[in-house]
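Step one of this worksheet: look at the structure below.
Here's a slice of the assembly, chains where they normally sit.
Chain lettering (A, B and C) follows the sequence in which the chains are written, and residue indices restart at 1 in each chain.
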Amino acid sequence: MSKYNVGVADTTFARVDMGAMAINEIENTTSKINLIRYTVPGMKDLPVACKILFDKYDCEMCIALGMPGPDEKDKVCAHEASQGIIMCQLMSGKHIIECFVHEDEAETPEGLIKVCDNRAREHAQNVIKLLFEKDWLQKNAGKGLRQGHPDAGPIKS
Amino acid sequence: MSKYNVGVADTTFARVDMGAMAINEIENTTSKINLIRYTVPGMKDLPVACKILFDKYDCEMCIALGMPGPDEKDKVCAHEASQGIIMCQLMSGKHIIECFVHEDEAETPEGLIKVCDNRAREHAQNVIKLLFEKDWLQKNAGKGLRQGHPDAGPIKS
Amino acid sequence: MSKYNVGVADTTFARVDMGAMAINEIENTTSKINLIRYTVPGMKDLPVACKILFDKYDCEMCIALGMPGPDEKDKVCAHEASQGIIMCQLMSGKHIIECFVHEDEAETPEGLIKVCDNRAREHAQNVIKLLFEKDWLQKNAGKGLRQGHPDAGPIKS
């Protein structure tokens, strides 16, 4: 059975090794994915890292993990990276699941690591769903799913 | 009679199943459209979902439904998604009707669901108009039409 | 004598029929232009409308008319639409004259309609100048011309 190549793009800037968490989650869940990790210095290097993963490493999909710092300029960086990640997807016609955790999303180191672990794993599952179980996503449309924090759930009248 | 393929891109992030509302509206109105639903995790996955719907599923038009949360960072996400949706249209030369409802657009759950239902259905009608009744749109140019809220109406001197 | 096709892209969202004003102005001024009107629901549909006018309707130039509402999110929409309109021009190598009137640009309904009428007509004239009288524009370089409001005029020392 042939496997799909999936790229894992992450950074040395991040303060938690979310790439390893995503890889662990995918390897624990399926043997149908061949993972290719590509680590770059910062978030703004992620769009082209994914482009290279698509074009030179023949990936079918990517997950891009980053951790913006708490300052205003870090938010701008994250915005630029997100715009590039969307453009890269449009140029390639392939999905990049963006998994960013803002350093100020939790109040303690333990809390932040927990958010990272949860989001990386849940977005790794989204990669798997997009590749193999699109039906699952469709069944959960409008269900208020979240990654890294508890699901918001559907709004009930 | 041949049918047009129309893509319905929506998310598991949304807290109301607007995709189902749009689908219901289209199916109730016409039999000339073949609907293809593509559900992704979040709003920022919508641009490439539409690209795939155009390129791989041979869609003639798409409707992209999403529900940005109430925080500032959700507004930034919606902005990035919108930019990507516009870029996708330019690359494809085809329309994507964007149907976003901000979670803070209504004060009660009932109110929000009503906005969602109304906007999804009215934008579904816009898809139909763009495909089959461009004249209707032209006759309503400058009429202050709205989706999800009452029409603002034309300004009268 | 062959005519130029010029696209008029406008919206049902606008509360004043600026498309009709622009069309009236062009028809009153020249018989060398063949107008093709394309009405879409909202401002963010204008970039691809112009792309279609260039690619499928063989237009040489477009005018895109829209009316952003008074809220912050309307300003964001207008910004996204403008970015898309610029991108569309770069992809096509052809001009799109953007004619947006913000709903809060005047204090009375009469005032707003007057701004719309004036701007639509003056930008319609800009379309004509770009097609047939580039010299006129060059002679007026740096002259502080405005559309919809009185000219600011050149700065004098």
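In the analysis below, a contact is a pair of C-beta atoms (placed from the backbone, for glycine too) under 8 Å apart; a residue touches a chain by one contact, two chains touch by 3 or more.
None of the values given here were measured: they were computed from a predicted structure.
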Since every chain shares one sequence and 3 appear in place, tell me the total number of copies in the complex. 5
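By our rule, only the chains that are shown with their structure count from here on.
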Chain-level touch network, classified as line, ring, star, complete or other: line
In whole angstrom, how far does the Cα centroid of chain A sit from the Cα centroid of chain B? 25
Roughly how far is chain A from chain C, going centre to centre by Cα mean, in whole Å? 41
For chain B, write out the residues touching at least two other chains, lowest number first. 83, 87
In the complex, chain A residues that touch chain B: 75, 79, 82-83, 85-87, 89-90, 93-98, 102, 123, 126, 130, 134, 137-138, 140-147, 152-157
Residue ranges of chain B touching chain A (in the complex, touch as defined): 10-20, 37-41, 44-45, 47-48, 51-52, 55-56, 69, 73, 76-77, 80-81, 83-84, 87-88, 91, 109-110, 112-113
